[in-house]
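The complex appears here without one of its protein chains, the remainder shown in place.
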Amino acid sequence: MSGSTNRYTVPPTVTVLTVMKARLVGATKGHALLKKKADALTVRYRQLLREIVEAKNGMGDAMKGSFFSLAEAKYAGGDSIKHTVFDNVDRATLKVYSSQENIAGVKIPKFESVSEPGETKMELTGLGKGGQQIQGCRKAYLSAIQLLVQLANLQTAFMTLDVALKVTNRRVNALENVVKPKIENTIAYIKGELDELEREEFFRLKKVQKNKQKVAAQELARKEAQAAEAAAAYDTGLMQDNTNGITSANLLTASNDADLVF
Amino acid sequence: MWGWEQLYFNIKDGFLEAIVRGHRGGLLTVPDYNNLTQCEALDDIKLNLTATDYGAYLANEASPLYTSTIVDKCTQKLVDDWNNMRCQADETLAKFLDFCTYGHMIDNVVLIVTGTLHERDVQELLDKCHPLGMFDSIATLAVAANMRELYRLVLVDTPLAPYFSENLTHEDLDEMNIEIMRNTLYKAYLDDFAAFCGKLGGTTAEVMSDLLAFEADRRALNITLNSIGTELTRDDRKKLYSNFGLLYPHGHNELSIAEDFDQIRAAMEKVPAYANVFNKLGYGEAQMLDKLLYEEEVKRCCACFEQQFHYGVFYAYMKLREQEIRNIMWVSECVAQDQKARINDGIVFLF
């Protein structure tokens, strides 16, 4: 029996059978739900894939614009502006805030870039020359960062979904190919065992009945034989009486008479 | 010496003037730029530049080339020319040549000082310095832990000392925004340079007053333009304007209260020389202004080669070379970033 290895080791009783049946119902329901979740995730996943490809290709152009604006700033302000910029770095004014988005129960981190307004040292950079271009460059890079953060969102979502999808698919497959067959096998096994038991019981009952009948028949036969014997004995007794005439058969004294069975 | 300079000039400075005029001949011309704009890759640019004065400097650069490498090498050419002339120069001319480089020196000092405050590596900072603005004790700038010490130990011995002592207090050194400090120093430098040229007299004073006035006015314009909408107050803004130039003093008053581009424009157009520049500019576009100002500067610098027996040519040569390096940088950036449509937006033809 192939299922003998792929089943739970449980005593084959009716109680266990009920438990197993309940488990099978649970597994089927779980499988259906997970399958739905996996489908939802896949839809989102496919959509994401396309968005990522588009965004990645768009990023090339956006960055090109930003790079060029930097070249403009360098043209107007001289090469030394970059050193000034490097030395003006203090605490970040552009930060990323993360929140969570929920797709079919999967939590996906979502970033949002926020440029904190307020006085920045960068503001006066290039006061003598090139300040306009530097501010232009700043704006270009700010918008580039917005785009990059968007892309980061897509990418994180992609990676989280990728993992979630794998886990869900694994669960679906596990339910479908391992858990459910195992429970089904167990149920089949228990049912088989129970049937077997029933058949045995039936056979035993039959056997007992047969036995009883046999015993009864024997008894009957024996009794019949006894009765015949007794009758015969009675006849001979009468005959002896007739011949001897001495020993009269006294019914009251003849104590060892066999019982009569009619 | 007024009027007699032609008699004496060649005795001391004739040789160097000849040299600088020779260098002028080496500047890229319109056909050169036309060739450069046709380039498809940085290697093509290198190839085109081999035929010019930059040839020797770029010849040994291996691929892949970067824009910064090209710019560095071209700057090196200017620096070598300059140092060569500086070595040959006679006392007055030497001082004049030094004056020309003080602008870079201010940038370097500011760079080192801010770098030191941020605890950066000194050697790294020195690499970033502009080679024309180097002076002997520059490396020691980094030893000072705070600005006060810096001034007492190092800056006192540099040519920039008077600019610091006359314009900045100790408190300023500690608290002032570095950009304001830079511009305060630059203003002091320009004033000093103008005074020095005035003292030299003769054609030099005449030519240089024109060039420096333009420089001062351009700075005033830029400072105004770039400080619109910033924390810089009107008074502070006015303090950064140089005390000479065509805009001084009335134009400065108008500029200091200007709050948008059109007000600046109105102030600038009162001076006929700048009215021409602004006429080329359509209303509402400030982007092209830098290029127009560069063009104006180049025009003035070229014009000063028309006269002989004066020091202005050296200053003009430096400015022209720098513009040329800017042009090359622009062309290289456009080529490297595949933005050839914009290539003509940045080139200022020298002759």
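In this document, chain identifiers A and B correspond to the written order of the chains, with residue numbering beginning at 1 in each.
Rule of thumb we're sticking to: a residue touches a chain if its C-beta (ideal position, glycine included) is under 8 Å from a C-beta of that chain, and two chains touch if they have at least 3 such contacts.
The criterion applied here is as follows: contacts and distances are computed from a predicted model.
Suppose you had to identify the omitted chain by its UniProt name; would it be "Exosome non-catalytic core subunit", "AP-1 complex subunit gamma", "V-type proton ATPase subunit F" or "Protein SDA1"?
When "Exosome non-catalytic core subunit", "AP-1 complex subunit gamma", "V-type proton ATPase subunit F" or "Protein SDA1" are compared with UniProt, the left-out chain turns out to be "V-type proton ATPase subunit F".
Relative to the complete complex, which of the depicted chains are touched by the chain excluded from display?
Even though it is not drawn, that chain still touches A, B.
Can you say which of A:Val53, A:Leu197 or A:Ala232 touches the chain missing from this structure?
A:Val53
Which candidate, A:Arg23, A:Lys64 or A:Lys180, sits in contact with the chain we can't see?
Missing-chain contact among the listed residues: A:Lys64.
If the missing chain were put back, which residues of subunit A would it touch?
Against the left-out chain, subunit A lists 46, 49-50, 52-53, 56-57, 59-60, 63-64, 66-67, 69-70, 81-82, 85-86, 88-101, 108-111, 113-116, 120, 122, 125, 134, 137-138, 140-142, 144-145, 148-149, 151-153, 155-156, 158-160, 163.
To test your reading of the contact rule: which positions on subunit B touch the chain that is missing from view?
Touch with the absent chain occurs at residues 64, 66-68, 118-119, 336-338.
Methods note: only the chains that are shown with their structure count from here on.
In whole angstrom, what separates the CA-based centres of subunit A and subunit B?
Each chain's C-alpha centroid was found; their separation is 75 Å.
Which part of subunit B faces subunit A closely enough to touch in the complex?
68, 71, 107, 110-111, 114-115, 117-118, 120, 128, 130, 177-180, 182-183, 186, 218-219, 222-223, 225-227, 230-232, 240, 286-287, 289-290, 326, 329-330, 333-334, 337-339, 342, 346
What residues of subunit A sit close enough to touch subunit B in their complex?
Residues 64, 67-68, 71-72, 74-76, 79-80, 83-84, 87-89, 119, 121, 123-133, 135-136 of subunit A touch subunit B in their complex.
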